[in-house]
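Okay, structure first, notes after.
The complex is shown incomplete by one protein chain, all other protein chains being positioned as in the whole.
In this document, chain identifiers A and B correspond to the written order of the chains, with residue numbering beginning at 1 in each.
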Amino acid sequence: MRKFLIVLMVVLALFVFAKQKIVLNSYASDPAPKKALAELVKMFEEKYPDYEVVVNTFAHEDFKTLLRTWLNSPDAPDVVTWFAGERMRYFASKGLLEPLDDVFTDKSFDSYFPAAFKSSCEYEGKIYFLPQSWYWWGVYYRKSVFEKYGLKTPKTWEEFLKVCEILKNNGITPIAIGTKYLWTAAGWFDYLNMRINGLEFHKKLTAGEIPYTDPRVKKVFDYWKVLVEKGYFLENHPSYSWQEAASFLFRGEAGMYLMGQFIKDVAPEEVKNDLDFFRFPIIDEKVGLYEDTPIDGFMIPAKAKHKEAAKFFLKFIASKEAQEFYAKSLGRLAANKNVPAPDAHAEKGLKMILASDGVMQFYDRDTNPEMATVGMNGFVEFMVYPNNIDKILENLEKARKRIFKK
Amino acid sequence: MKRRIMKGTIFYVLSTILVITWMLPFFIAFFTSLKSMDEIMIGKGWWYPPKAWKWDNYKTAWVDANMKRYFLNSFIITVPSVLGALFVSSLSAFALSWYEFRLNKPILMIFVGGMLIPFQMLLIPVYRFSVNTGLYDTYLGVILFHIAFQTGFCTFFLRNFMLTIPKSLFEAAKIDGAGDFMIYRKIIMPLVVPALAALGILEFTWIWNDYLWSLVLIQSDRIKPVTLGLTNLQGQWITSWNIIAAASILAALVPIFVFLVFQRYFIEGLTMGSVKG
Partner (left out) sequence: MKRRWWVPYAFLALPLTMYVIWVIIPIFQTFVFSFTDWDGVSPTYHFIGFENYKEIFSDPYFMLSLKNNIKWLLAFVFLSVPAGLGVAILLDQKFPGGKVYKTMMYLPMTLSFVVIGQIWSWILEPKYGALNTFLRTIGLSNLAKPWLSDPGVVTYALIAAASWRQIAYAMVLFLAGLKNVPRDLVEAAYVDGANSWQRFWYVILPLLRPAMVIAITVSVIDSLRAFDIVYVLTRGGPFYSSSVLANYMYIQSFHNYRMGFGASIAVVQFLITFGFILLYLLNVFKREEKF
């Protein structure tokens, strides 16, 4: 009898004192974000000792493949890192995500995050995505290279072309780009489209509502063609990943690179302070200023086993304290609007975005995943064979019709 | 004698040229493993020796990147898988090479057929199966899968080698009253040792370097093998090529060592004497 009681006590104790476990699968395999996340987890566990968070990290590409299988499995993780926008909505629309409205019962979404973010985090009126950090895109350039040739950062398209011409005449590749993995070309498409046709048009296009053969789309490529034909882009760019192409910028062999803020993370020490960015040049004065600001954060699978604990964890993530810590460690911008920018570089980015009229997530996060692949392949093909543009656009249109069934 | 010298010279010259050319990528990997990240990002001399030899990349790989743990996991997964695959497929190879029965060729084709499917296609069905049977995210789940999956190729391979053993041996043993299993164990198996050695090397290397199946069947960091651990170093934006190269070289040392150890069995040429009979 006594033995039984002891066993019973032990079992009860295990139950009572057992920590609530949260399984978090993350794609943040870069050393700095990984460390920052680990420290965030530690902060959480220290503040709330009843919880235990197990973080499993995966390489980025693998994560994308596996996420699909996890969401459908009865053994789903409790929290996963992911992107806002269409990439998230794709899963929400199939009922694979848990709505997060419970996290915001006492403090609304808007009290934490800018209203502009809401549309990228919700689906059919419910919130499914918890934003953690975001970054901007801009044209990064070498200050010393610009100084050497007496160049000022261009504000308009004409000024931009002039800068390219001068760089080219001096043996510097005006624009670095590595299109091996396709998405860098999509950056150019996004910005040209937003500068020429505006935000509403870009939104509709990525939502599959506008044909790719529309003359306004063609106009984007007419401007792009100028850059391609004048040879302003890095030679043989399809051979390079974005990282390899960045080497040209770092060595001073290229002058500019349209890229996200993380390029500064990767720059070698001796070059870091020589890197700055400017807003993508204005093409049409009448069109507003729109930028790409991809947002990263977390979601909860609908099949997660510890949903309440997961939601509690996300509430912590949304807090000013957690967001500030994460942003500071990485020089990123926290989604929480009450957190100041961590450094001068981020401050500049934030100012640029606050002065903008609207934002998108980025082509491959704004449109259907399959359309994104087909689209990006088309962009790169255009950059190599600009005269095929009509055929390329027709193919994109065929795909659009099939994918969006419109 | 002169002929031998000439032959020798040709041998050494050709072999050396061949090996040096072949080793070039390895030298590059080695150099990369000793560079600093900044040097790699500047990126011009990707294949030059490093400016400063950063040996602590190896320490970083072993400690910070947790290679220690991943190595252990790789062993826990690979060794039983290889032994299991060799044993299990030796059974089927024996059956298919020595016995004539109607289903012999069709069953062989089943084993061969399974080798042909592109792995990626098996991902989802196998994943679902292991989740449903509770084998997901366990050592056992991965080991069983590897044994089963490799049985196709190993059966095919061993059967082919077993066919070279003269039937007379088999008949003689039968007349002496030996049971089938005895014949398998005491006569045939010892004769295919070189084939087992070669196969063992291939299988060990293959499973040690396996990436795809570990990716699908393992989720927890604590049981991840080296191949998965390596990719943790591939960031969303940047990849620490120097640490990856260092870790890869560390990881490659194991199959190399295995090759050195089992190569002996090739050289011994045990088969020759008994087969001729």
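Here is the rule we use: a contact is a pair of C-beta atoms (placed from the backbone, for glycine too) under 8 Å apart; a residue touches a chain by one contact, two chains touch by 3 or more.
What you are looking at is a predicted structure, and each value in this text was computed from that prediction instead of being measured.
Q: Can you list the shown chains that the omitted chain is in contact with?
A: Counted over the whole complex, the chain not pictured touches A, B.
Q: Give the residue, chosen from B:60, B:81 or B:205, that touches the chain omitted from the document.
A: Per the contact definition at the top, the residue touching the missing chain is B:205.
Q: From the list B:82, B:126 or B:218, pick the residue that touches the absent chain.
A: Among B:82, B:126 or B:218, only B:126 touches the chain that is not shown.
Q: Which chain A residues would touch the chain omitted from the figure, given the whole complex?
A: 64-65, 68, 71-72, 90-91, 94-96, 179-182, 235-240, 244, 369-370, 373-374, 377-378, 380-381, 384
Q: What residues on chain B make contact with the chain left out of this view?
A: 7-8, 11-12, 14-15, 18-19, 22-26, 28-29, 32, 43-47, 88-89, 91-92, 94-96, 98-99, 101, 104-105, 107, 109-122, 124-126, 129, 144-145, 147-149, 151-152, 155-157, 160-161, 163-164, 174, 180, 184, 194-195, 197-198, 201-202, 205, 209, 211, 227, 230-231, 234, 239, 241, 244-245, 248-249, 251-252, 255-256, 259-260, 263, 266-267, 269, 271-272, 275-276
By definition in this document, only the chains that are shown with their structure count from here on.
Q: Centroid from C-alpha atoms only, then distance chain A to chain B, rounded to Å. What do you get?
A: Distance between chain centres: 39 Å.
Q: Tell me, which parts of chain A touch chain B in their complex?
A: Residues 25, 27-31, 33-34, 54-62, 65-66, 69, 73-75, 77, 243-244, 246-247, 250-251, 262, 265-270 of chain A touch chain B in their complex.
Q: Sort out for me which residues of chain B touch chain A in the complex.
A: For this pair, the touching residues of chain B are 37-39, 41-44, 123-124, 127-128, 131, 136-137, 215-216, 219-221, 231-240.
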